[in-house]
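A quick write-up on the structure given underneath.
Heads up, one of the protein chains got dropped from this complex, but the rest are sitting where they should.
Chains here go by letter, A and B, matching the order in which they are written, and residues are numbered from 1 within each.
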Amino acid sequence: MSIQYILEIVGTFAFAISGALAVKDQKHQDWFGASFTAFISSIGGGTIRDILLDSYPLVWIRDITIIYAIMAGILVTFVFYKYLIGLRRTLFFFDTWGIALFTIVGTEKALNLGVRPEIAAIMGVFSAVMGGVIRDMMTNEIPIIYRKEVYATACLAGACCYLLLDRFGAERNVAFISSSILIIVIRILAVRYQWSVPRFFR
Amino acid sequence: MSIQYILEIVGTFAFAISGALAVKDQKHQDWFGASFTAFISSIGGGTIRDILLDSYPLVWIRDITIIYAIMAGILVTFVFYKYLIGLRRTLFFFDTWGIALFTIVGTEKALNLGVRPEIAAIMGVFSAVMGGVIRDMMTNEIPIIYRKEVYATACLAGACCYLLLDRFGAERNVAFISSSILIIVIRILAVRYQWSVPRFFR
Partner (left out) sequence: MSIQYILEIVGTFAFAISGALAVKDQKHQDWFGASFTAFISSIGGGTIRDILLDSYPLVWIRDITIIYAIMAGILVTFVFYKYLIGLRRTLFFFDTWGIALFTIVGTEKALNLGVRPEIAAIMGVFSAVMGGVIRDMMTNEIPIIYRKEVYATACLAGACCYLLLDRFGAERNVAFISSSILIIVIRILAVRYQWSVPRFFR
C-alpha cells in the first residue's frame, strides 16, 4: 500500500465531508440527500475523467475501499458536524489538499493513457472540479467555477506545472509534490489576500 | 417474450407519462420540451448505470421498442392529460411500480456484470432515481432526492433485500418479486402516513 494510495483515500474521505456539509444550507436535508451529495462530490470528477478517457472499470467500482471512505466521511459528518463547522480552517486545508492531489493524479493518469499534454491538463482540472460542479448543479447553487475564488485556476496552474516538469525530465515524485504544493499555495494565498480571477468582460 | 420484458416496457411507458406530466408546471411547455423531458426521465437512470458499468450497447439503442414505448407515453399524455391529472393515484401506483422494477432490474444487471453487492445496490438505486434527478436538474426543480418523500430510501431498502435474499440462496424469482414488493409497500406507506427520512443535520 503506497503513500499515494493512503493520501487518495484520505482525500476522498475529506471530499465526502465537505460534500455532506454542503447540504447544510439546503432546505431539505434528509440523510439520503446528504449521502448522495457527498458521494457525487467525492467521485464525480474522477468518474467523468474516466468516462471521457474510456478507462474502465471506474476506480470506485474496482476498489470498494473508496466507497467505505465516503461512507466514513458521511458518518463522521453526521456525528460531529457541530464540531466540524467550527473547524472551517482545518476543513478548508483538507479540501484544498484533496483538490491538489486529485488534479495531479488525474493529469498523470490521463498522460499514462497516452493523451496529449493539453488533454491531460483538462482531465486533471476536471478530476478536481467536476464533482463540485455536478453537486452545485443538483443543489441549484451557482457552480463553484463561476464564483470568485481562484479555484479551478489553481488546479490548471498545478497541472501545467506538472506537465512542464515531466516534459523537462524531472523525477516523477519531485514533479508530483511540487505541483501539488503549487496548487495549495495559490489557493491559500488567494483566500488570504482575496485574489480573484480577472473578469472576462471588462 | 418474458413477463419481465413486458413489465419493463410498461414501466418505461409509465415513466414517460410521469416525465411528460412533470413539464406541466414549467413556463414553457412546447411539445419538444415535454418529449425531451419524458425521454430523459424514462431512460436516464438506466443509461447512467450502463455508462458507469461500461455495458454497451445501451438498452434503448439495442431495443427500439423502448423508444416506441416512450413515444406512446408522450402521445397518451398529449391526448389524455386532462383525464390523467384526475388519475393521480393510478399514476402514483404505476410510477412506484416502475421504480421498484427498475431498482431490482438494475441491481441484478450490475450483479451479473460481476461487481460487488455494495456497487450493485448503488447501481439499482441509480437506475431508479437518476432519470428523475437529471429531469429535475434540467427543469431547475429541487431534485427529487432532496424532497421529503421516502423515495430513494425505499429503492435502497429493496436493493439490499434483493442482495440479501440472493446471498442466502433464495430462488431468483422469489428474491425479485419480494424485494420489488418491499419497495412498493414502503413508498405507499410513506405517502399514506407521511413518513420522512430523518434529517441529516438535527
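In this text, a contact is a pair of C-beta atoms (placed from the backbone, for glycine too) under 8 Å apart; a residue touches a chain by one contact, two chains touch by 3 or more.
For clarity, every value in this text was computed on a predicted model and none was experimentally measured.
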item	value
Listed residues A:83, A:168 or A:200, member touching the removed chain	A:200
Residue touching the undisplayed chain, where the options are A:62, A:88, A:116 or A:172	A:116
For subunit B, residues in touch with the removed chain	20, 23-24, 26-36, 47, 51, 56-58, 60-61, 64, 67, 77-78, 81, 137-140
Sites on subunit A contacted by the missing partner chain, in the whole complex	51-54, 115-116, 118-119, 122, 133, 137, 140, 142-143, 145-148, 152-153, 156, 196-201
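We take it that only the chains that are shown with their structure count from here on.
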item	value
Whole-Å separation of chain centres (CA-atom averages), subunit A against subunit B	30
